[in-house]
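After the structure tokens below, expect a handful of questions from me.
Left out: one protein chain. Kept in place: all the others.
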Amino acid sequence: MHAALPQGEQETGAVDTSASQPRDLRRIDIHPDHWYPLAWSREVKRGHAHGVRFAGDPIVLVRTDSGKVFALEDRCAHRQVPLSAGVVDGESIRCCYHGWTYDCTGRCTDIPYLGRERLPNGVRAYPCREEAGLVFVFTGDPLRADTARFPSLDSATDAAYKTRRFGQEVKCHYTFMHENLMDMNHQFLHRRQMGSMRARSLGRRRGEDWIEVDYTFAREAGKQPIGEALVFGQKRGAKPDETQKDVMTVRTEYPYQTLRIRTKDEAMVMDLWIAYVPLDAEQRTNRTFGLLSIRRPKIPILLDAAWPLLVWFTERIFKEDRWIVEREQEAHDRQGADHNHEVFPVINELRALLMEHGVPHRAAGAHDVDARRVHRIVPVQEVPAS
Amino acid sequence: MHAALPQGEQETGAVDTSASQPRDLRRIDIHPDHWYPLAWSREVKRGHAHGVRFAGDPIVLVRTDSGKVFALEDRCAHRQVPLSAGVVDGESIRCCYHGWTYDCTGRCTDIPYLGRERLPNGVRAYPCREEAGLVFVFTGDPLRADTARFPSLDSATDAAYKTRRFGQEVKCHYTFMHENLMDMNHQFLHRRQMGSMRARSLGRRRGEDWIEVDYTFAREAGKQPIGEALVFGQKRGAKPDETQKDVMTVRTEYPYQTLRIRTKDEAMVMDLWIAYVPLDAEQRTNRTFGLLSIRRPKIPILLDAAWPLLVWFTERIFKEDRWIVEREQEAHDRQGADHNHEVFPVINELRALLMEHGVPHRAAGAHDVDARRVHRIVPVQEVPAS
Partner (left out) sequence: MHAALPQGEQETGAVDTSASQPRDLRRIDIHPDHWYPLAWSREVKRGHAHGVRFAGDPIVLVRTDSGKVFALEDRCAHRQVPLSAGVVDGESIRCCYHGWTYDCTGRCTDIPYLGRERLPNGVRAYPCREEAGLVFVFTGDPLRADTARFPSLDSATDAAYKTRRFGQEVKCHYTFMHENLMDMNHQFLHRRQMGSMRARSLGRRRGEDWIEVDYTFAREAGKQPIGEALVFGQKRGAKPDETQKDVMTVRTEYPYQTLRIRTKDEAMVMDLWIAYVPLDAEQRTNRTFGLLSIRRPKIPILLDAAWPLLVWFTERIFKEDRWIVEREQEAHDRQGADHNHEVFPVINELRALLMEHGVPHRAAGAHDVDARRVHRIVPVQEVPAS
């Protein structure tokens, strides 16, 4: 396998390797002022509570008897036990221990043995929305929820595409995930699934909170695997360079990432949207939520028939990527610092972007104290369950 | 389920919620100057040694060939390996590694390859007593052992009662256990076992090292479960308020706890004695030793016949309580401080009592150094095994 950078990038790349990095990218927390998917809609069942985590903060997602979803801190104000172990009562959630009751704004509305006239403070509520089968929560300052950009998930709700929902917990910092997907020179990792492929970077573009890079691919040896043909399009009898007519664009639009493949006639044949949600306070584990949309062919049933194979293929690729980023995290843990030695300019720019848009790692427990002191009543956007 | 506080307590309760707590109750160690049960008698077999822990300190309980029990530090003075892996030799314990031998005072009496005329210091001995099927050890300053109050375990040795011995390791600070048992407003937790019950606090009393509170109960909906009837007494055709005639008294008499139920004619139908022994130095895990004594009915065989059901019922209740206090501990670990927001005056007084009678958390390893430097020869109270 041999891939190549455009000539100019090679030079820049070689110069970049000695750049000093004053801060450790793996100690930059993801910025909380965004809408993050915290669960699949199907995980939050009607009349039940579901506990999740964002960067160490426990959050309970409650689907009420009417089907609405709201999000609170996952702790009772009384003895701090998780509300997710509680009981949904109409449009409220009741703590399982002494029965304290909270509405969708986090207000405590009943303490059975105390009477309703004197009630203590409640718990923090989070803005919450459901889209495309995902429950999104605005995890930062709730006053910024309305003006924050909500991600576009058009392909996942467009009947012209068939969408696979996938993802798992990955034991690494979210930034490793961004770097892994954006650096297509790592095809060597997938040699067993993809054969010998050559990636060529066509150039990159950068905006204030995004960066994107275009690639073409050429097969160097062997036949195209059938799984890959399903995702990237089949190339019967293609000449060596013909696959280069398809362009893959990988884009980080903070904090999300997309990977799109367009054919020479500009049709988008594949659209992957993916988000990496830190689970623990150290942000050393993330839960990945992916929407992989494949354009339906003229005879739609062909895609349906091939779907199990596509699932198998993408799982294999994802498993290899998960394995390697977890090894990167292990190396960082052992070395105690970021010793990456990057030579690819795209990745160095991506790292700068992730650094700029994140926040320095907070001290352990700092969030919790803030959340406890301030009980903000926030508007809850209630969306019926799909 | 709706329960109520007496009018006065409600008001006090609401005021109490803003009380500042300068110290964290979960960083108050249990006071060592008491008699603690460290094992059931049946666990310490004749001619064998049995290793236990108290607040991180390893202790070996040795039952000699004659049936006496003594307690030493569970380490050989030589290479620090546990004496509990050793061999009982008459009235002594011999280390399994090089055969150093100790008597019941902790004195080293033989080093096989050194001769008996020059022997090194030994290990610390602990005062030790057996009562009611429990092996008690005085874990603090041995000079205070004789004057320290030994708990009254009368019901457990009274033929008028049938006693169940139970307990398990619970992964929480011992103080959560006291609060759990004393706050009977947590009936909601046991709704699956007990149905909908209403607890009413009749008032509390407090002494220098004890606090107790009386409750009555009324069923709000459903039938009395048979398991509960066995413990609290059966109420055939009872009118709604009739159950209130029975009074439950929960008492913390530092460091033990009791729960007693008396009928309207003042007969004690149930007597629970319970102790929570911290196992680790951080006191984040306790082993619970409980003696649950039920007064035998006029036809005693009825209680024996129903015993398996009573065991099943109490295990279910205990399992729910263990689950919730472990969630409380998890929340404390995550929050790094005690954020309880107590509104029930009884519990706030209990917390004050536990704070006053405990000791500030010692630095890790502090005990060990003390124990090693001082070899106190202490009188050992030897009691034949039951």
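Order as written gives the chain letters A and B; numbering starts at 1 within each chain.
Assume a residue touches a chain if its C-beta (ideal position, glycine included) is under 8 Å from a C-beta of that chain, and two chains touch if they have at least 3 such contacts.
Computed from a predicted model, the values in this text were never measured in an experiment.
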> With respect to the chain omitted from the figure, which of B:Ile111, B:Ile211, B:Leu272 or B:Leu292 is a touching residue?
Replying inline: B:Ile111
> In the full complex, which of B:Leu25, B:Leu38, B:Val52 or B:Ala77 touches the chain missing from this view?
Replying inline: B:Ala77
> What residue numbers in subunit A mark contact with the hidden partner chain?
Replying inline: 1-5, 10, 13-14, 17, 183, 185-186, 188-189, 199, 324, 327-328, 331-332, 334-337, 339-344
> At which residues does subunit B meet the chain that is not included here?
Replying inline: 56, 58, 75, 77-82, 85, 94, 96-99, 111-115, 118, 120-121, 364-365, 368, 372
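The working rule: only the chains that are shown with their structure count from here on.
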>> Using only Cα atoms, superpose subunit A on subunit B and state the rotation angle in degrees, rounded to the nearest 5.
In response: 120
> When the C-alpha atoms of subunit A and subunit B are each averaged to a single point, how far apart are the two points in Å?
Replying inline: 48
